[in-house]
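Removed: one protein chain of the complex. Kept in place: all other protein chains.
Labels for the chains are A and B, by order of writing; each one numbers its residues from 1.
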Amino acid sequence: MNLEYFVFGVMFVMALGASLAMLFARNAVHAALFLVVTQVALALGFLLQGAFFVAAVQIILYAGAIMVLFLFVIMLLGVDTREALIDPLPGQRPLAIGLGGLLAAEILWVAVRGVELAAGGEDQATALTELNQNPGNVKALAAELFSRYLLPFEATSVLLVVAIVGVMVLARRIGRVPNTGTGAESASGSDKEGAAA
Amino acid sequence: MIDLAPYVIALPLAGALLLMIFGKRIGKAAGIVASAAIGVPFLLALAMLVDLLGLHAEERSVIVTAFEWIEVGDFEAAARLLVDPLSIVMVLVVTGVGTLIHIYSIGYMHGEARYARFFSYMNLFAASMLLLVLADNLLLLYVGWEGVGLCSYLLIGFWFERPAAANAAKKAFIVNRVGDFSFLIGIFVLSASAGSLTVGQVNAEAGGMAAGVATAAALLLFGGATGKSAQIPLYVWLPDAMEGPTPVSALIHAATMVTAGVYMIARFSPVFEASGGPALLVVAWIGALTALWAGLLATAEYDIKRVLAYSTVSQLGYMFLALGVGAYSVAIFHLVTHAFFKALMFLGAGSVMHSLKGETDMRRMGGLRKAMPVTGWTFMMGWLAISGIIPFSGFFSKDAILASAWHEGQFLLWLIGAVTAVLTAFYMSRLYFRVFEGKLVTPGNLHVHDAPPSMAAALLPLGALAVIGGAINLPGALTLEVFLEPAVGHSEVPGGIVPWILGAIALVAGVAGIAAARFLYALPSGQKPLETLHERFSPLVNATQHKFYVDELYGRAIVLPGKALASFCANFLDARIVDGAVNGVAWLVGQSSWALRRVQTGYIRNYALTFLFGVVVAFSLLAFRGVL
Partner (left out) sequence: MSVPPGYYLALAGLMFSVGVVGALTRRNAIVIFMFIELMLNAINLIFVTFSRMWGHVDGQILVFFVLVVAAAEVVVGLAIILVISRRRGTANVDDVSLLKW
């Protein structure tokens, strides 16, 4: 049992545990915090696999910027939102869990059996290690990104601009009296409404 | 010039379309436009005739291709026109008589609200009829056949505000449909057995057909002819067709369209010959019986147009009798002379109606010859012609028919024909004496005026033709017969003393009919015997006046069951079964939708769940098939 396995084990437990905890967290803020834990764990997984730059971006961008945005919106809409434990849609929860389990089983089956069949595998792992040492991880990434992936890269910039403009259009208020109820109504109340609709 | 044959059809067609679209704007000039559209083809036809006469007798059959029409595999039906003696004679009759009647209509239809439409239909009719007679294949002929039927329907029902006219139009159309159905089946039979639909091919193959097939084809074609040419049992529509404007009756229901059946049988005579007797015998007997039957009916009719209608049916019967005894050229001869004198008499009757404000009952008129001399004298020509008085045209053609029947050994047919000749002379004289001779009688003492110039312009030439029309086929010279021989074959005429005796008998028959009518209807002394006759034979008179109850019989035997069937279809089949099926399907869809609607919860999460289900299923399928 070497160190890598140990770190992987820690990371496995962290990631899966936190995501399962998300499922059972009734408070949105708790769920967001568990998601941060998951993402940090995933960053660890990236590091383990030699994707240093991606790991850094994961921490800064995901666990940093995006999650802050999430928390910001949660705060904006009201922290005390709690979901009712009973799902108004009959069968939705058991079916979702059952099918989700099936999906997991299938993916596991593929992961365990399918990958071994694929070419490459262990032998190629050293190639990435060499790549990380010779030009360095960031340099290698940059070389690829700004040569072969230049066009998609530019396209993503357009996508971001569109997203920003779209959000501004969506979020502005056009001379309307602000809705007084910034805090959402209690979830149980709206659930009844939903059921009635 | 023969290459111009397509224009003979195209011109009236163009006239019809022009008047149909711009009729309102053309207005009063419509009659002149229409007359030109049929008059020019007449001149073209004359030029074509000259060209045809310039050819050697055996080469007088020219095929003109207008355009390729249908080509499917081995089957082809090009729009080809056949110009030969038979078709050119028909074209000349149609365009010649047609032109005169168009000119007549200018005066007759004057002041009519749908003036342009009338001429549009007339031109369309002429185009269809010309297509019918010029067509080189049965399919094209059938187009013309249906076209004239349609125009007949439109023109009978021209005054569709009158229920009688609308009903007569429907009756004509439906009765014709029965015949057309038979004709169409006949075309199929010929197509299947001859492998082609062109006139030349069909007639060439006819000899090789099995007698049964040929008989079936011939009888089916004849079935079509009985409809269009108003023979037993489908003659009932023609008298009712008199509801249309009189020029229509003259052109369509006397001179041209009703002769389509005669033309068609003459055209496909080899098919009838190939049946080896039975088909021709049927044609002859149906023709003879129709002639007699319609002649009887005409004696009891008081409506002048209906008398003429029955007379037309009767004369058509003569033509079929001639066809049935194999005297095709004689039938065409009678067709031509009949076109002259019957068109003339219809136009004369129209002129009478025109001046008597639409009166058609002969009991309310009399002595009109002095009041309207042009009409009276020309009508007299027609009367003498149809009665078979020498030297008027009808004598020669009718005598030729009777002689042919005698020559074929069909003495019974000859006897029927001779009796009918007496009847013909009788009922036509009855009409003539009642309307034109004696004291002047008009309904409501109307001031009577003679035919206006445009009408007289048609009456006079037709009157002349009724007199001298026989000249085209005088015994001895037989001009028309020789001309027609390449197309319809030679018809035997007895030689020696026999034709003279037969001719004398025919003449005596005509004179006897006239004398009897004069005694009963023109002389004061005839009043009493007439009444005695009516009393003595009152059941027969009664039956005749009710048209032998044929309409009632058809009403009971065919229309009532038809209505019952239709009612069954409408009220049970359609309402219960068809609608039931449709409604049932709708109900099923509605019910299943109601059940399926529950799936559409409107919750996105729910839809996403089905999405996940799809992913899992797809994944499983891939896994099971070993792709993953």
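Here are a few things to note about the model shown:
Keep in mind that, in the parts below, a residue touches a chain if its C-beta (ideal position, glycine included) is under 8 Å from a C-beta of that chain, and two chains touch if they have at least 3 such contacts.
Keep in mind the model is a prediction, meaning the values are calculated, not measured.
Checked against the full complex, the candidates B:F188, B:W377, B:F519 or B:Y603 give a single residue touching the omitted chain, namely B:Y603.
Residues of chain B in contact with the chain left out of this view: 597, 600-605, 607-609, 612. Against the chain not displayed here, chain A makes contact via residues 2, 4-5, 8, 12, 15-16, 19-20, 22-23, 28, 31-32, 35, 38-39, 42, 45-46, 48-51, 53-54, 57-58, 61-62, 65-66, 69-70, 73-74, 76-77, 81, 83-84, 87-89, 92-93, 96-97, 99-101, 103-104, 107-108, 110-112, 115-116, 118, 120-122, 124-128, 131, 137, 140-141, 144-145, 149, 152, 156, 159-160, 162-164, 166-167, 170-171, 179, 181-182, 184-185, 187, 190-191, 193-195, 197.
By our rule, only the chains that are shown with their structure count from here on.
For chain B in complex with chain A, the residues that touch the partner chain are 601-603, 605-606, 609, 612-613, 615-616, 619-620, 623, 628. Listed in rising order, the residues of chain A touching chain B in the complex are 89, 92, 95-96, 99-100, 102-103, 106, 109-110, 114, 194, 197.
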